[in-house]
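Have a look at the structure that comes next, please.
Heads up, one of the protein chains got dropped from this complex, but the rest are sitting where they should.
Chain nomenclature is as follows: A, B and C, assigned in order of appearance, with residue numbering initiated at 1 for each chain independently.
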């Protein structure tokens, strides 16, 4: 199986389903997926397994929420097993609605179904408007809407989901914008098999996972110095347990720049030398098009001049 | 309301319920709670709210799992709102059983109910033994056992829970030790209102949350140098979104030593100077009784000698 | 012998003589020495020995030249033996003249006498105007003028010295301002026995000598971090051999601030912990009245707030 070489050559796109989730909205926002096959999966693991098996060419999955933080299932699945790479990212503003079967008044809602992450983001609104409502966990936000849309008995009176899920299922919206944080955003990444490397655009991001040689949090300082000395800024840092023992962590990191940039290449080599393992998870254009904030002495031109100077010395 | 001054004076202990969870096991392992009142709460938030309101004197809640990582609800509730402090920690080995109503054979299990964190820890076993079983989320592992124990229809054929929950509820154990990681451990903390400060034992831990002045991950290097220069080792570091914007983080940190130790005091002052906010979440004896690994020049004696020397210079 | 407590109580001032040197000019510029006894010494060692013996109360000696660098005799004498402290500094612009006995034309000068440091600073001028002149070393610049002023045979035709020395001795000036660097400055320090500590003025400097635990230049990084983490700027750093072996160095350092400043106190304690020895050589007002450039989080007020906060935590 020869991997596709550019994002344009991808045909089958998986995503964390079902239809009506924020993940589908993220995939809809990805231009190169327009008109291609879109396949929902029941879990991040299932989508990434299908990708590893070659059943799909790419998978859109959530990686980070501005309120709840990193998405463990995605971080952990990318950090282990057969290598995969991120080839793009999409930011989706998160807005929740409370929906119910037509005719159900807000005042009579006693039980609310939704995914636990969504529940965490509407706790404030619930405390003010439905302080006595009991929570019922569902597999996804869209699953709560789907359950209400099916005929027959249901475990809860109302659901919390994306506006699109409520309208898809023909439900009545009892309240809009019920998220506690109006600027909540979730970041999704498009994942592919290694071999697909987007071109550098000058506004790129790179994702890696670092495993330390010895399990001591102090060693993190040594890792961060590898970035600092080349002027590379991190945009996300999360520790994740390796599972080996309490206190054994790896670090999931996003930073500015592309693997083909000189300062990124030298940083990666430095990390490779001092870490037990560096897992490269891709370089890709930033969703916000933000260019790196390089200080004097750390631009690619500075690296090129320094290399030319060294080659002169060695000649 | 004058807060109790020592852990011995605490009477009412809340915990993340229901009965039969690992959290109850943690509270049972806390000697000073023996013979006192034990109150289950439906969520970490509920337990900590009751603590803040003065309804209970302390609350046992999970903070970190060796497989799944930090417990967001606990980390976030401690990082914001009315201040609380950790006054102790308990490590509980995590073992799961698959249980069902008497008479249900393993081969006929089609649906499995449990908490999503527990499900994540038994995925490997399920893939090998029940590859076609569908997952049904429940509010806790104990809730899956309780649901099976009640008469009438139930949403799933089997549950995943702690051995104690299965036996409490009179269920049949279909399989033991089904966790994918045999050495999985969850760390629980006993939380109280400020004013309770355990005595230094020489084998202590301190927990803090750091909010940076500017939201740039690079600034983390500056924070870590405050530890390094005083020889203080971190044992846990987690970034958590502040919710303000994508990429705005605070850092939840455990480190070796007690607030009354000289090297810890100077480290805290240094962090206080360079951070927008330092939230002190308590100093308490380590569950593993491990003493800090201090390098030359960073013992409390070294700090005392240096202070005496400075005072001579200034005299 | 009770040491004098303030710079005002000093009566007998030694200096590196003879009369007519730049060091005398430095002492003349020291207000508190006006009207007191001024005693020339033949060497820095002789002046500091007399000070240690109690024969004089203070000694003015050169420590650093903007062209030639540190003055080894002063640096080494302060770094070893009975402790002494710097209590003030004076900056003197260095201008040299070429002088001779009346009647000697410039074109006939074949030999030039002066101190080797002065010779180093006029090499450019000599190369252009007297390329064939031979150099004859003298004990001081003033000594070259004095030799020319005495009757009888002399080893050289012209001398290089301060303008005041040429006029003191009644010599003819053949050329003025012959120094290669028009902005050359020498820094002199007034040294006293320990016990004299000038008041902080807000524009102070502190001088120390650091001896590393192990002789590895890499350890310097650890020392510099002690300054950086408290926001203390160095203004001079010189390595000096300890004499123990090739590659065994101590570091002579000036930095901004006074030993009574909070950030300086903590820096000194940090250095004391990680060094084999820290030799304190005094805090004193800066000659240029320059105030320290403190970054946020490192002012004395920041240190005070941090301490108050810590004391609250500990209470």
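In the analysis below, contacts are C-beta pairs under 8 Å (C-beta built on N, C-alpha and C of every residue); 3 or more make two chains touch, one makes a residue touch a chain.
Keep in mind that what you see is a predicted model, and the values were worked out from it rather than measured.
Across the entire complex, contacts from the unshown chain go to A, C. Among A:110, A:128 or A:305, the one in contact with the hidden chain is A:305. If you put the hidden chain back, the residue from C:50, C:203 or C:237 that touches it is C:237. Annotation for chain A: contacts to the undisplayed chain at residues 197, 213, 225-226, 228-230, 259-260, 265-266, 268-270, 272-274, 278, 280, 296-298, 302-303, 305-307, 309-310, 313-314.
Although one chain is not displayed, its contacts with chain C can still be listed: residues 45, 64-69, 72-73, 91, 116, 120, 123, 135, 137-139, 155, 181, 183-185, 187, 216-218, 220-221, 224-225, 227-228, 233-241, 243-249.
Note that in this section only the chains that are shown with their structure count from here on.
Taken as a graph of touching chains, this assembly is arranged as a line, each chain contacting the next along an open chain of partners.
Between chain B and chain C the centroid-to-centroid distance comes to 58 Å (mean Cα coordinates, whole Å).
Chain centres here are Cα means. That of chain A falls 25 Å from that of chain B. Counting partners per residue, chain A has no residue that reaches two or more other chains.
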